[in-house]
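One protein chain omitted, others in place.
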Amino acid sequence: MSLLDLLLLLSLLTTLYLYAFGNHRNAGHLGMVVYAVATGLVIAMAGPLADGTGAVGSTFAPVMLGHVLSWSMDGLGWFFALLTTGAAFFASWYMSGEWNAEQPNKRIQHGTLALNVFCMLLLLSSGDLLSLFIGWEFVSWAAFLMMTQLGSHAARAAFRYMLYALAGAMAVFAAILIVKAQIGSFAFADLRAAVPALSDGLKWLLFGLFGLGFGVKMAIVPFHLWQAPAYSFTPGASSAFLNAVSARMGLFAILLVLGKLIGFATLSDLALPLIPMDAKTLLMWVAAITMVVPTFIALMQTDARMLLTWHGIGQGGYMLLGVLVATPLGTAAGLMHVLNYASYQMALVLAVFAVIHRTGTADLDELGGLIKRMPFTYLALLMGIIGLAGLPPMNGFVSKWMIYKSLLDTQQPLLLIAAFVGTLGTILSVYKLIHNIFLGQLRAEHQKVGEAPGSMLAPMLILAGIGFATGFFPGLALGVVDVAQAALGVELLPHGLGGVYLATGSLNMIWVVGIMIGAIGFGAFVFYVIGNRRYGVHQFDNYAGGHFLSADIRYHFSHEFYPGLARLIGPWYRGSVVNMENGLMIGLKTAGDLWHGAFRIAYTPFYLLVALAIGLWWAGLDGGF
Amino acid sequence: MTDAMLLAEALGDVLYTGAIGLILLGLYAMVVPRHLVRIVLGLLLVQSGVNLFLVAVGYRPEAAAPILLGGQAIGPVVDPLPQALVLTAIVIGVGVLALALALVVRVKDVHGTLDSREVAERMAAETGDSRLMPETAPGRGAAVPAREMLEDRS
Amino acid sequence: MKGYGRAVAATIFLIGLGTLLAALFAALPFGQAPMQVGQATAVVALPETGATNIVSAILLAYRGLDTLGEVTILFVAATAAGMVLSGAGRGEAQGAPAGFILRVASGLLFPFLLALGAFIVVHGHLTPGGGFQGGAILAAAFFIPLLANPASPLNHTVAMVIEGVSGAAFIAIGAAALFGGEAFLTPLFGTGTPGELFSAGSLPLLYLAVGLKVGSELAGLMARVAGEGGRA
Amino acid sequence: MIELALISVLVMIGAALAVVFVRGLMAAVAAAAVVSLALSVLFAVLRAPDVALAEAAVGAGLSGVLLALTLRRVGLWPGSPSGDGDRE
Partner (left out) sequence: MIGTAHQIVLPVVLPLLAAFLLPLVGRLHVWPARLLGQIVGVLHLAVVAYLWTLVGGGETIVSALGGFAPPLGIVLYADRLSVLFLLVLSVGILLFWPRREHGGTRADTLTLLLLGGGSGLVLSGDLFNIFVFYEIVAVASYGLAASGGNAAGFGAALRYLLLSALGSALALLGIALVYGAAGTLNLADLSVLAPERLSGPMGLAAFLLLVLGFGVKAELFPVNTWVPEVYTAAPTRVTAILAGVVSKLSMVVILRLLVLIFADPGAQTLLLVLGLAGVIAGELAAFRAPDLNRTFAFSSIAQLGLVAVAFSIPDDLGIAAGIAVAVHHAVVKPGLFVIAGHWTGPIERLGGAARVSRPAAIAFVLLSLSIIGIPPFPGFWVKLLLLGEAFAAVDPVYALAGAVILAATVVEAAYLFRAAALMWEPPEGDNRPPAAFPLARLAPTLVLTLLILLAMGAVSPLGEALEAMAAEVGDAAIYVGNVLPGRI
């Protein structure tokens, strides 16, 4: 029994146990222990994987219809597995205390979390294309199950997700079947060996089908519409887990199949006719659009959860762009961004759900001034948005800097501009988030709101702390990234504890953060000590235009937060992609109605007559009777 | 080409024409008229046409009927097999016809009409909402709400 | 006019279909079909079965399963028709006895038709006709009195017993061979002297079963369609 | 023989046309019986006495009776009490 067997068995048993007994009040604690052990197991696997060629196999290898299904985890899968179990640990922690006590369907929440972990581990350790597809379907349906928990809205969003995911899965299915038909095997190694011999048309087909299939899960534009609502309407910790990990499965699969098996180099040799672009650049531009468009859509959201999940889509674009640069720096940047994003996005989502837990709403028009009521939540959220915006001293800055730098190094100025535009949009919208929830005037109905309980605060603060720590010492994260990078066959990035050391320019976060803290400390010193500003102003102690304002007058500016931008973006907001989706649905319905009507016709032998006439005509075509 | 062969060919043309004519007229009667009895008659015609063709296939000029009178084989006989098949087909046909007519009687009973389209509409109306209706309700099917439910539901 | 549209469309397709069928049939030259099985049967039928009517020999011996299937179809149809009509109201023209002539004629016809039907059935293996044709006449024999006097119901129990027993008899005769290690429907009792009434082994018995079954089923069917089915 | 066949086919097609196009259903049923009779003549011409006999007895006789009984039962027979004639 290998470590991988142990890991999978553990998560499977946990799933079964939690589905049966998840209503017990200690389910969250049990989950924490299990996921901690699982994380430990994953870490224990690191040894043989470090050189990039090793893999931890599973002894479970059923033969199905003549195909041996195999599971074995390599460095790439290991990287994402660590992410998965870690995220599950924090999610479970979040659910272990007061949250757990108040939820109506704990069993489902704990059970689906465990199920998702199991399915993801299965996917991440898939050893051939068939087990990859099976894992892929498992992950899709497990996520679907998680998303439907709350019914009605959530079920509709999940349903939409499911249709997208299934369409993507079918594309993947088609692709692996084509591979099987062409090379006669589902094995990774065989595909890798056969790629150079494939025709360009076939490569395009595989690129398109795999890209589409995995891209749907990553929510790349234009297949992104499902993600925000589906993730947003999932309860608390589940939502955070989905945000942090679920879409990354798409990235994993793209890295594995397009990056490792087919090879990004192969893709850059696939030239488009007429326009000077190759398959890889095409995908990079898709990633760039995914960075920009959803970010600005996020800006328009009035629901805190939706705002964050729309950002999640955009952040996925950064990761994809980074790994597609395919230099040591770019790959490391993309992979590091996965970890970084997971830490701050989880902290953010958990913080927002803590606010919902206390106030009952995530509507940005209905909140405000909670800074004094929920200061630690505020702190977690503040650290999170700094990371999300990609500013020092948080880890988001490091990975984004590396992405910019890799684009600069590979001379892609247009993509660099797109990345900057995306970051700009992020900064604008995260300010909206923190302002509308925590700053400004406290609403009357929130006077009695208290701080989130410790069981919820701890995970988000720790996550934010991780974000800060890996911002301060990026080497911690880069060490983990190395394993995946080695497995991908990309040269390792030279790095130290403080950052990356390149010939073209280095980044040492210890200096950056050190200087920053020093400067801020100096500023604070000047402000508070020399400037003698030692007292705070009461939250209701406000006036405007010469009038004192009492708490019942709303002066907190939160509705239509960016009117100018809104006018600019508005026309795009429900734009072509939404129309496309609608059009597809309408077309499908119309076609369905047509066929349905055709079956209701009263003169059924007529079809027989027509079919007979046409069929006989066709039969007589070659040569006559 | 001998006279006999010409004659056989002419006979073949006549018979094939007859068979095709019956099949086509029967198909027409099954497709165009809406009265169910007429459709049943059309079915009868198609069956007859097919039977005629099948017997014609087994014909052989200047051969005797496949009945060996006197217990001896005298010269060639026409193919007995298609005849046996057609005999079977005729009996099958009458069985199906009887059941069809029984259903016609019953449809008239319960739907009050023998117009194919009206029957179809009434059926759609009936099955639109619930499944088992009291059977002693001739002419039922006026359930308008059920029909509405069959219409477009977004 | 919608109706005309369909008529026109149907006519167009039918003309096309007719042309195609004509071309198709023309590929089978009349009178020259290969019919190898038919001819082979015609040669061996008499010695193998002892029946002079080759069609009957085929129906009962070579393709006996077809015949079983065929009477079964009639049985299915009769059962289904009985089921369909069992809840129906009575026919509309019930009750009024027919005129004198029909009544008298039916009285005279009954024994005549009965005898004719029986004759055709039992000579099926020798001369044209057989279980089906005879059965149809038997059915008429039982049905015409019903038309003449609707008040005298066809005795359904008798019909049903005949129907069931004759069907079972057919299968029993066929299955008898199974116990001898032969295949189902293997003719029994040798071939006899061709041309005689008691020849062709078990074929006349089978034909008798078929005739009775067909007769009772057709009579039952007609009675049901006529509105007598309510009680069966 | 061919003459007989030709006449029978003509009668048959004519009757079949009547089955399809004649207005009254009773007439159509009668025409169907005529089709069967002509068909049975054709079978006889084709040296299929068994089939001819069966067609005459079953096709023309029984089927016709069944159809007529049905028409009477559904009120399409002209004489039936509540019938509205045999118009469709």
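Letters A, B, C and D name the chains as they come in the text, with residue numbers starting at 1 for each one.
Assume contacts are C-beta pairs under 8 Å (C-beta built on N, C-alpha and C of every residue); 3 or more make two chains touch, one makes a residue touch a chain.
The model shown is predicted, which means the values in this text are computed figures rather than measured ones.
Student: Using the touch definition given at the top, which of the shown chains does the missing chain touch?
Tutor: Among the chains that are shown, those touched by the missing chain are A, B, C.
Student: Can you work out which residue in A:Leu3, A:Leu16, A:Val33 or A:Ile178 touches the chain that's missing from view?
Tutor: The missing chain is touched by A:Ile178.
Student: Which listed residue (B:Leu25, B:Val46 or B:Val78) would be found touching the missing chain in the intact complex?
Tutor: Going through B:Leu25, B:Val46 or B:Val78 one by one, B:Val46 is the residue touching the chain not shown.
Student: Could you tell which one of A:Pro48, A:Gly514 or A:Gly620 touches the chain left off the display?
Tutor: A:Gly620
Student: Considering the complete complex, identify which of C:Pro47, C:Gly69 or C:Pro111 is in touch with the unshown chain.
Tutor: C:Gly69
Student: Applying the definition given at the start, please give the residues of chain C touching the unseen chain.
Tutor: Where chain C meets the chain not shown: residues 24, 27-28, 33-38, 40-41, 44, 48, 61-66, 68-70, 72-73, 75-77, 79-84, 86-87, 157, 160-161, 163-165, 167-168, 171-172, 174-175, 177-178, 181-187.
Student: Taking the full complex into account, what residues of chain B touch the chain not shown?
Tutor: Residues 23, 27, 30, 36, 39-40, 43, 46-47, 50, 53-54, 57-58, 81-82, 85, 88-89, 92, 95-96, 99-100, 103-104, 106-107, 109-111, 116, 119-120, 122-123, 126-133, 135, 137, 140-141, 149-150, 153 of chain B touch the chain absent from view.
Student: Touching residues of chain A against the unshown chain: what are they?
Tutor: Spelled out for chain A, the touching residues are 62-66, 130, 133-134, 137-138, 141, 148, 151-152, 155-156, 158-159, 162-163, 166-167, 170-171, 173-174, 177-178, 180-181, 588-589, 591-596, 598-601, 604-605, 607-608, 610-612, 615-616, 618-625.
By definition in this document, only the chains that are shown with their structure count from here on.
Student: Common contacts of chain A and chain D?
Tutor: Touching chain A and chain D alike, sorted by label: B, C.
Student: Could you compare the number of C-beta pairs in contact for B-C with that for A-B and name the larger?
Tutor: B-C
Student: How far is the middle of chain A from the middle of chain C, if each middle is the mean of its Cα atoms, in Å?
Tutor: Their C-alpha centroids are separated by 74 Å.
Student: For chain C and chain D, let me know how many angstrom lie between their CA-based centres, rounded off.
Tutor: 19
Student: At which residue positions does chain D touch at least two other chains?
Tutor: In chain D, 48-51, 54, 58, 62, 66, 69-70, 73, 75 touch at least two other chains.
Student: Scan chain C for residues touching two or more other chains and write them down.
Tutor: Expected reply: 6, 10, 14, 17, 21, 26, 53, 55, 128, 132, 218, 221-222, 225.
Student: Among all the chains shown, which pairs meet the touch rule set out at the top?
Tutor: Chain-chain contacts present: A-B, A-C, B-C, B-D, C-D.
Student: List the residues on chain B that touch chain C in their complex, please.
Tutor: So the residues of chain B touching chain C come out as 8-9, 11-13, 15-17, 19-20, 23-24, 27-28, 31-32, 34, 53, 56-61, 65-71, 73, 76-77, 79-85, 87-88, 90-92, 94-96, 98-99, 101-103, 105-106, 109, 135-136.
Student: Taking the touch rule as given, give the residues of chain B at its contact with chain D in the complex, in rising order.
Tutor: 7, 10-11, 14-15, 17-18, 21-22, 25-26, 28-29, 33-35, 37-38, 40-42, 44-45, 48, 51-52, 55-56, 58-59, 63-67, 77-78, 83, 86-87, 90-91, 93-94, 97-98, 101, 104-105, 108, 114-115
Student: In their complex, what parts of chain B are in touch with chain A?
Tutor: 27, 30-31, 34, 39, 116-117, 119-121, 124, 152, 154
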